[in-house]
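Here's the structure, in structure tokens; my notes come after.
Missing here is one protein chain; the remaining ones are kept as they sit in the complex.
Each chain gets a letter, A, B and C, in the order it is written, and its residues are counted from 1.
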Amino acid sequence: MARYDFASDNTAPAAPEAMEALVRANEAGFTPGYGSDPVTAAAADAVRALLETDAEVRFVASGTAANAICLAALARPFEAVLAHRHAHVLTDETGAPGLFGHGVGLTGLEGASGRIDPAGLEAVLAEPEVSHRQPPAALSLTQATEYGAVYPGEALAALCARAKSSGLGVHLDGARLANAAAAGFDVRTIGPMGVDLLVLGGAKSGMPPCEAIVIFDRALARRFDARLKQSGQLASKGRFLAAPFLGMLADGAWARRAAHANAMAARLAAACPFPLAHPVEANGVFVHMDEARLEALRTEGWFVYRFLDGSVRFMCSWATSAEAVDEIAAALRRIA
Amino acid sequence: MARYDFASDNTAPAAPEAMEALVRANEAGFTPGYGSDPVTAAAADAVRALLETDAEVRFVASGTAANAICLAALARPFEAVLAHRHAHVLTDETGAPGLFGHGVGLTGLEGASGRIDPAGLEAVLAEPEVSHRQPPAALSLTQATEYGAVYPGEALAALCARAKSSGLGVHLDGARLANAAAAGFDVRTIGPMGVDLLVLGGAKSGMPPCEAIVIFDRALARRFDARLKQSGQLASKGRFLAAPFLGMLADGAWARRAAHANAMAARLAAACPFPLAHPVEANGVFVHMDEARLEALRTEGWFVYRFLDGSVRFMCSWATSAEAVDEIAAALRRIA
Amino acid sequence: MARYDFASDNTAPAAPEAMEALVRANEAGFTPGYGSDPVTAAAADAVRALLETDAEVRFVASGTAANAICLAALARPFEAVLAHRHAHVLTDETGAPGLFGHGVGLTGLEGASGRIDPAGLEAVLAEPEVSHRQPPAALSLTQATEYGAVYPGEALAALCARAKSSGLGVHLDGARLANAAAAGFDVRTIGPMGVDLLVLGGAKSGMPPCEAIVIFDRALARRFDARLKQSGQLASKGRFLAAPFLGMLADGAWARRAAHANAMAARLAAACPFPLAHPVEANGVFVHMDEARLEALRTEGWFVYRFLDGSVRFMCSWATSAEAVDEIAAALRRIA
Partner (left out) sequence: MARYDFASDNTAPAAPEAMEALVRANEAGFTPGYGSDPVTAAAADAVRALLETDAEVRFVASGTAANAICLAALARPFEAVLAHRHAHVLTDETGAPGLFGHGVGLTGLEGASGRIDPAGLEAVLAEPEVSHRQPPAALSLTQATEYGAVYPGEALAALCARAKSSGLGVHLDGARLANAAAAGFDVRTIGPMGVDLLVLGGAKSGMPPCEAIVIFDRALARRFDARLKQSGQLASKGRFLAAPFLGMLADGAWARRAAHANAMAARLAAACPFPLAHPVEANGVFVHMDEARLEALRTEGWFVYRFLDGSVRFMCSWATSAEAVDEIAAALRRIA
């Protein structure tokens, strides 16, 4: 079988801190269900402490569902969500926002390396509203971006502020927020900048399948559990989705593991003989590579993806070893 | 805090066999995602072996989602699903079938102890079809039922056959199939009797949040992964949803643990001073109890639910101890 | 072919006032589309004058769509709408609220002759909210009711007030509001009593397919045209859906034609040898009649429906002639 070390950040196992917390949560015996147990409460506190917020927190099993549920909470079916045209919600979730949002529109914006160009946002918001098009009701941001870039705090805040000034809600897809944080982004600014709903990634940060939804806009919290239950995302045994967060946040593993992933990406970028397609700011390395060479790499036993922009992606995670980086770098040099 | 031992079969922790398999799956290092890993393959084989079938198997995180996705696969929005009027899909899933099924109808049928009365099914199927009502397109069965009863195999097969003869698809909610099996129901008959889609329960059988969908009708398997992904139920780290099944099925823990839960229910039924509302055939005990006495029981520290039919429910699980049964039985005698 | 005079109030042709207005509207030459034409503006003014309100008014082609769109505007998918269990939205619209409302729940309430029993409403509103059930977010009322009864103004206002006091929105299905008005209900009280959205019936009042949506809650009016357009109910040639209202309201035909329909129902009730199942307060007559006699009536050439409550329904309309009433009364006497 091929090696999947760099295929995605979700091919990795879960980190020890997450697994140990899971095992520990299981030893608590009988607990009430549907997120009303002590483990879930403690994990929610830990998320709030990380973000320095008093927001509501929920734990779910799927990032795709979490994103789609948030978008459905921010935009009605006859309205649209603005997002980078290569954002995960537009390109890799099989239309989940449309299912959960009942046909809600998705409008793609341009921007280098997955970062939305403010001028493009401005242009869309300046368009006159007509009844035969879905007008924008929400902005979806991604930090770190799909192309391994990290918005500077002020840039993200400026997009957020622009959206709010036109009355839009703001969703932040934080599947790789840990990597952005490790790259210097201050996650405590998310609430103050006006984000309404944050999906705080678990799986890509080294956890088993689990994600947190952080509800900064308290008005949106009303009946959110009913919303989750109807969407198949209110687990009866809720502690299993919360415990990994508790484990990863308790002693800083969340940040530390992400910093390692970023460092591995930097190591790979430094050793890679192919030209970089995007700046390496988080845990992904994107390079220009033709099809023959990609095929050659696969023949060497490494499975990686060609991405929507044509570049080839190498993802690092908490579990990526320096040895693996050196091995694939050697393979890359052989085929270059 | 109150004791939740009998509140539900999902207040229990996960069984050791499930947790150990989870931990073991995590040690496998990097694996491909979205259910294409070896653990998922082995778990699917184990499910097929249990059911003696070559059906397709998928692992998801939520029983509510699994049920709703199956109903959406069997009935279109302008059609209806027939189910017992107290079936979980009608009463306890916040309308999830309507969300995933885009407004699909749910028609409630009568029947004692959660078992559908064949005459009621016959009557609905005999109604002439009119365009201003949603005609039935699927039958949803539950084994064991919401009221702790178990269909005899021939009774279940007869309902199934009747539905098929009118062209309906058949869904089986097997959240507690293990308990039915422990009560004598032969799970190898499910495929041959004509069930199209089975939701094989994980959480209530002693696993962390995970369920299996068994696709007997292979035509329904086409693009099922896309269906799951759009529904937020195709986990990137799929092995975590499959491993518990592997652990529980490998050495018979699935059946053994359910047999224990059933035995605890029988023990409680035997010791309970309140009249039984339903036959105790699986892992639930339902009794007639007035509000004052229910309040008194809660004051004794035990949390249990009054159910839709007015009876009070006590659920047992793999984790229910004989000591706990004896303790609550003593409490019940005190308040009787 | 059988005679359909009493089968429904939509088997009748359109009244001359409606048709003449349609023809006249067509002579206006080129006009802007999508409801921005002068005929639509004048018709909206006429509706506002009738109801003594400054509400927003829209014209659509279908009562089923109008009702479903209104319910979707008042309740989210994980919430429920309360309505009489025999209300048209529950029993005769093929689940349209679920389609347009994305799985929104419908909770049936009891009450004689289609009027909701206040005690039943009270009981539902008193239930504690749990995340696994869809909590009520709106109340749907019908005036006149499905069984030809008319709520006294105070009774309707009391239901409305009770719903508002629990934060519910209120929808009024006014498919037969003209008949209620002709029976003495003051339509100018609808806005003040707190109705948020009224569907003002066109087809059953003697018009071609068209209905008006009256938006009393101005906050709901935002992007309502986009909502209608997405729902296939924002006609490009909007004047054709508005003109009939203009014609019927201009000189009082709306009220006059409904009064005639009511009078015909009274005439039939007086001559009918079968016991009445419901009070005859509007344009419908419901009688107890066994299957053999219903068959005999059909053999006499008259097509009528047996209704959900088991009674047989005879509907009168603007077009029902006294002669037809006398003819069917004679037939009824022959078979009695």
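As a convention for this text, a residue touches a chain if its C-beta (ideal position, glycine included) is under 8 Å from a C-beta of that chain, and two chains touch if they have at least 3 such contacts.
Treat the numbers as computed from the prediction; the structure is a model and nothing was measured.
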Q: Could you list, sorted by label, every displayed chain in contact with the chain left out?
A: A, B, C
Q) Thinking of the whole complex, not just what is shown, which of C:T40, C:T53 or C:T94 touches the missing chain? A) C:T94
**Q.** Touching the absent chain when the full complex is considered, from B:D92, B:D225, B:E300 or B:E327
**A.** B:D225
**Q.** Contact partner of the left-out chain, one of C:T53, C:T91, C:N179 or C:S231
**A.** C:S231
Q) Hey, which chain C residues sit against the chain that's not shown? A) 3-5, 7-8, 10-14, 19, 22-23, 26-33, 61-66, 68-69, 93-96, 99-100, 203, 208-209, 226, 229-237, 240-241, 303, 319
Q: Quickly run down the residues of chain B that touch the omitted chain.
A: 34, 76-79, 102-103, 129, 131-135, 223, 225-231, 234
Q.
Tell me which stretches of chain A touch the chain missing from the display.
A. 77-78, 80, 91-105, 131-134
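Criterion: only the chains that are shown with their structure count from here on.
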Q: Starting at chain A, find the fewest moves between touching chains needed to arrive at chain C.
A: 1
Q.
Same residues or different residues where chain A meets chain B? The copies count as same if more than half of the interface numbers are shared.
A. same
Q: Could you find the two chains linked by the most C-beta contact pairs?
A: A-B
Q: Please report how far chain B has to rotate so that its Cα atoms sit on those of chain C, a copy of the same sequence, as a value between 0 and 180° in steps of 5.
A: 180
Q.
Taking the mean of the C-alpha atoms as each chain's centre, how many Å separate chain B from chain C?
A. 42
**Q.** Numbers and ranges of chain C residues touching at least 2 other chains
**A.** 77-78, 102-103, 131-134
